[in-house]
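A protein chain is absent from this complex, but the other protein chains hold their places.
After this line comes chain A, so read on.
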């Protein structure tokens, strides 16, 4: 704070530069915050403020007023009266206000209270015995004690200071309390009074009946201040105070500089608009001067108190206008300026507004590369890059300077060597251009190839901001390739995006390396590819690769030229069909796309099952009748119709993923570029649209749908009539109504699914929605079914439509109707149109969806923020450990295997997809004439390789990986043996290829040569070592984003529990919230109890033990008997208890009653009459209370838990392939005494 006022001193001039020792970089050891004392505030200040007037008659700030010119210039035209600087130069100076009486600072109020609790209210010494004081002081002074530890000591001290009598002066202290009302502390002597006061009270008792004996002393800020001043330094240390406690009390207020509370004239200078701080301070000055008048004059003491309290409130408001002690405030206090999203820290320091930024609407352009972004010329003329003039670019920059700021490839500024900036808007551009010298900096317009950062909010993961190359284009939107929509989660329905231009070469390089699109094709969450083809690209690829697309030479060549703008050299393959006409297939086009010419050394090998795949009867998977098995072999598309699984995102063995892993990001990116251009142009010529005839159902479809719906309805009605008769077989853990709901819901969901299946079967293959759903570009079978056949059940909150009227959903239906139509089943399709009630049910479902999305954005946003704040400092260090910012180890090896999840190739996060890799090696290293290896030779080579250092655990190779590799090879050997035995060859001895024809066949089927094996092993091991996580990886942030980002896509609903009906379990966002909050009581705890003996019988037994049974369930009757001696007789239903295998006897009930904490009955009061009868005769002295006692007892008894675990809601038996186990809904299973659990 003092920095601003110190004027720069003239440097001492020396004839020789003095030697200054360089001690190297310094480290901040600690930072300590403290308060200013009143003296310090006064010393800092330039002016004392006491006048409550702002401006005088001539509109000049009043001297010693709150806007005194000595506190800095108030606006741009003003000059500081202290340092004579103008608005930009002078940071402002503090003033001070002397308060007539001290007041508490709200921020420190609790601290003051805590200190007061520990000290004597007369001498200011700590209320501890000398020995205890020494002990605690020693603990507190321990340099190793951390902040939390010290806080704990402090708490202990506070607890020990309860004793009233001071050891030092013998004063009897009262209990220090917060008083009701605004910010006051009282000392309560109520409990401390000795006998003398008893007398007093007895004497007074007849006056005011039953009055509490509170004797309160107010501890005013003034008394507290004097007490704190009396405190010893050693005691301060003991109480964990770093500074003198009297500073906690406000005696003087530092008036902040004018710069942070500007005053503006409005109404042509007739009045001024003041900042919130100025207004509050003005009120404080007012009150303060009143107080002075009252104190100096012969004012009433009572009035002084009132004003003092008012002053206290105003100072509270100045510091924290939202303090709970304030009723309401129109002002923004100091805390409000700093706190929250718009506050100084998050709004101005962490989130500053910047230059070199653009924002407009986005639109797609498939002709751009995936790494490019098209920037409008208008934008490019404003955004500049400072390029230094050198011999390489001087001519280009000269032209830019000549063009000036208004012609496109121009420049806005030139910075000369001495740092002067020439604005090219003014002055002679030609002269500047001519005088351009090496070393000048030209702030030229953005040009093609410049690196820019591109971003879309919400930035949920690191791929939300990526570095692109600029392409300057006409028109007004920012454009990019649709393939990059996914990482930004962008669409083109009016989305806007931001663009930033890095201003140095270093920043550009860093951006390109770390944030470049090419280097971020995969998500670091799990290594799935994120930048991939979408929507129309998938549709057109799907149509191009259909089995019956054939092209003649002209068309084929035209399509080939589409993918590279006709600029690439392309080797046309031999046509698939040579006679009767030369025809190329669409699949050949894709072979060309992956490998356009012989110089492109890309040999792609992988297989993928598409959505439409169905297993052929016999024969290899490639023979799929619907052509759903995609097989690329040496960059030739052998078979399969390409769809989302191959080309889309979210897959690890698709085309682009394999290209990226086996080759590099450039290969994948250029393939994506070619695909984007080809498919956009192809689909433009081919045409793809949707019309009303696409959703018109045919005759057969209509009939089948009718049949499905009638069948389903009939089934539902049967269930309903069964339910009405009470004959419905109950499902485990459900009552009749729940069972009915479950069954009906099941049937109704089936109807829509079946209708969808019919649609998929019956529709013509050219039907656009069908094509889109099959290739995965948009829509699902359910969407098609909804349009054509049947919209299906509408659900609200996961159930069928709720009753909005009495016992019915809408007044159109009979009361208590459970029929499908009455509970929100929509039998119509969007094509046929919905009836009024159906439409209403549909809106109910729709509303829920809208509410859900609105709620979840806020909820998940906050969740992500908390996750990020919690994990932001975790990173991998050079010793592979995961540490936080203070160097504490969190994990010894990241993820326990040190692998980078972004680089994992296999499913379930295994490092390599061995099947694919093996296939690639086998295809790219042909056997030629080499002989296959025999099984023993294979194991010899493998063992030999495995014994080397880089496959050992010390060499950084996990045993799991080694095992998976050897297992894989063993499987291969087994397959090879099988082949040879089938071909009637010796399993273990392999002959030469040329010797025997059959040997050759066997080698072709599953043989492996030594070269192939070696290459395979080397590739696996080499690649495995590359997959280690890099030191310095910010894995905390990645982890937080990987959880937060999918959260936004989750619905808030709870999902159904797998397997068992009626058991719902909280999943998704609510569950993640529970985990992050570390909630003790989770909403749906479920315990899976595996039984030693898993028969149904024993499962029932255990269930009986676990599940809560109340007396009301097993008692035949609980009667009140008023004959002779009033009592309660309980009769047990023995048969029921036997049926359920509960084994409840009268003794068990007796002990349950006796152990109940609230009943408080003694053993002789509860008598067992027989095995099924009990009598309770309460032994109550007062006969008048007996009647009510018995009645309350009778009402409590049915709810008495006689058996089972009280915390368990219910247990459900689950049948898992004949093995029964229990799913227990509830907690604390282990606490049951009836069961022996094996841990």
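The definition used in the following text is that contacts are C-beta pairs under 8 Å (C-beta built on N, C-alpha and C of every residue); 3 or more make two chains touch, one makes a residue touch a chain; residues count from 1.
By our rule, contacts and distances are computed from a predicted model.
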Inset, instruction - Report the protein name recorded by UniProt for the chain absent from the figure; options are "DNA-directed RNA polymerases II and V subunit 8A-like isoform X1", "RBR-type E3 ubiquitin transferase", "Ribosomal RNA-processing protein 41" or "Ribonuclease P protein subunit". - result: "DNA-directed RNA polymerases II and V subunit 8A-like isoform X1"
Legend entry - Identified contact with the non-displayed chain, of A:979, A:1042, A:1127 or A:1150: A:979
Inset, instruction - Just name the one of A:1005, A:1050 or A:1186 that touches the chain not displayed here. - result: A:1005
Legend entry - Touching the absent chain when the full complex is considered, from A:620, A:1076 or A:1090: A:620
Inset, instruction - Would you indicate which residue among A:575, A:792 or A:1104 is in contact with the undisplayed chain? - result: A:575
Legend entry - Hidden partner chain, touching residue among A:136, A:228, A:550 or A:613: A:550
Inset, instruction - Since one chain isn't shown, list which residues of chain A touch it in the complete complex. - result: 545-548, 550, 553, 571-581, 583-588, 598, 616-620, 622-623, 625-627, 631, 633-634, 636-639, 765, 923, 926-927, 978-979, 982-984, 997-998, 1000-1001, 1004-1006
